[in-house]
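A protein chain is absent from this complex, but the other protein chains hold their places.
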Amino acid sequence: VPPIITLTTDFGVGSSYVAALKGVVLSIHPEVRLVDLSHAIEPQQIAQAALLLAETALLFPPGTIHLAVVDPGVGTSRRIVAVEIEGHWFICPDNGILGRLLQKCHKDQAGPPAKMFEITSERYFRQPVAPTFHGRDIMAPAAAHLSLGVAPEELGQPLSSLQQLDWPGVVMRANRLAGEVVAVDSFGNLVTNITGDQLQGLPVDTGLSVLCAGHETRGLFTTYADQPAMTLMALVGSNGHLELAIVGDHASRMLGIRVGAEVVIEW
Amino acid sequence: VPPIITLTTDFGVGSSYVAALKGVVLSIHPEVRLVDLSHAIEPQQIAQAALLLAETALLFPPGTIHLAVVDPGVGTSRRIVAVEIEGHWFICPDNGILGRLLQKCHKDQAGPPAKMFEITSERYFRQPVAPTFHGRDIMAPAAAHLSLGVAPEELGQPLSSLQQLDWPGVVMRANRLAGEVVAVDSFGNLVTNITGDQLQGLPVDTGLSVLCAGHETRGLFTTYADQPAMTLMALVGSNGHLELAIVGDHASRMLGIRVGAEVVIEW
Partner (left out) sequence: VPPIITLTTDFGVGSSYVAALKGVVLSIHPEVRLVDLSHAIEPQQIAQAALLLAETALLFPPGTIHLAVVDPGVGTSRRIVAVEIEGHWFICPDNGILGRLLQKCHKDQAGPPAKMFEITSERYFRQPVAPTFHGRDIMAPAAAHLSLGVAPEELGQPLSSLQQLDWPGVVMRANRLAGEVVAVDSFGNLVTNITGDQLQGLPVDTGLSVLCAGHETRGLFTTYADQPAMTLMALVGSNGHLELAIVGDHASRMLGIRVGAEVVIEW
């Protein structure tokens, strides 16, 4: 089976920059199977891409190569890296974009991935390298060459650490837990940085309050059908994160709540 | 040739939920060829998805598997089904999403599809099944297993009927026919639920009036080039539905007309 390369960018759906990545990959390895993950990451929002990769990348078969280009530091000295995580390879800028995925994988064990390389071998670059588009001229060719069987060691030098992701923490106190909205999905549901794990042992009934921007809802539910239409409710979503939803409507638009809003749980 | 699975959802273009579906399918059957039909169905708009499937699904080669996840009833007792229609398989919630397609196929003959199954075999589910995302954990695995050659009978029990689609009817009277706008395309054209078949025998010249939201146009034309720029005109579009268009402009935005507006034909 020809290898799979997934694409995640903040270029915008239908952008010519996306088309360029696809052309470069296929010109180096015409048999590759390209899969669009998302080109709708908000411009330069590394955390949003980090969340998407953590939720979805490892659902693909091992051996998949993930090309992730959200690169506000293009033209600076930030590194470009190839990193192996659980049998998948990631080609991306070293700006924290793998941070959520690593946190998820290494929750129970210390240490960074065993195989990490800085991509520096110019013989695999597309020439001339545009100073504003390393996705096209360095990262896409690296992914394509890797898919052809080039050893990752050939792409550059081994690395021992990666940049951390700038990710909002969850503050836990006695009977209180404070986090924030980190994403709004297409249904308007408010996805928070609070995970189901962090809610273990808390009451799930009306003894628990979830507060956000002056709105309050009580109890934790299992699915959207557990409450009547137009009700604000809290539940742990399919990605393992606490979310606030309005049944049958768009919570973000109805309540005017966006990414960054504080979410507090009290019990 | 590896099988084709098409994807139709209301998850939003670039949503992580779309990426999750793709990962799950490919992890079960890495050779499958995925084709995005649309992820821009408006949230929970079953009728919009039903129209898209009726217009496009059977254009694909027989043997294609269509995974269609517009699922406002997730978490309720609505069924998940596998249905064969003219050599194509559809995996979807049983909420009417196949209604337009069935109407189109069975116009001349009675009866539901011969092969329909409720998907209940947990051994083909992804575990644990999230109560809010059966697309990822039940429907995508079912489509992937079907594409691997699992017999549809293995997925669950036979069904004898499907939920009807909630679809606006066309009211016919002597010299008058009333329908409504059911879609707005990207050019702003107003697609109605009135089909070309229903216009058979009517005058196509100025003896026929089409009225919508206080606007009127006379006659039925063949193509957009039949009228000068900026003219409101009526024609039967490439999908067989009557549509209202403003030549060279966006009728929906210019006239402030949206899905649901009444359209009346008089002659």
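The chains carry the letters A and B, assigned in the order they are written, with residues numbered from 1 in each.
Here, contacts are C-beta pairs under 8 Å (C-beta built on N, C-alpha and C of every residue); 3 or more make two chains touch, one makes a residue touch a chain.
Since we're looking at a predicted model, the values are computed, not measured.
Although one chain is not drawn, its touching partners on subunit B can still be listed: residues 1, 4, 6, 13, 33, 35-41, 51-52, 55-61, 64, 185-188, 222-226, 235, 237-239, 248, 250. By the touch definition given at the top, subunit A reaches the unshown chain through residues 10-20, 22-24, 26-27, 30-31, 33-34, 36, 43-44, 72-76, 130-133, 136-137.
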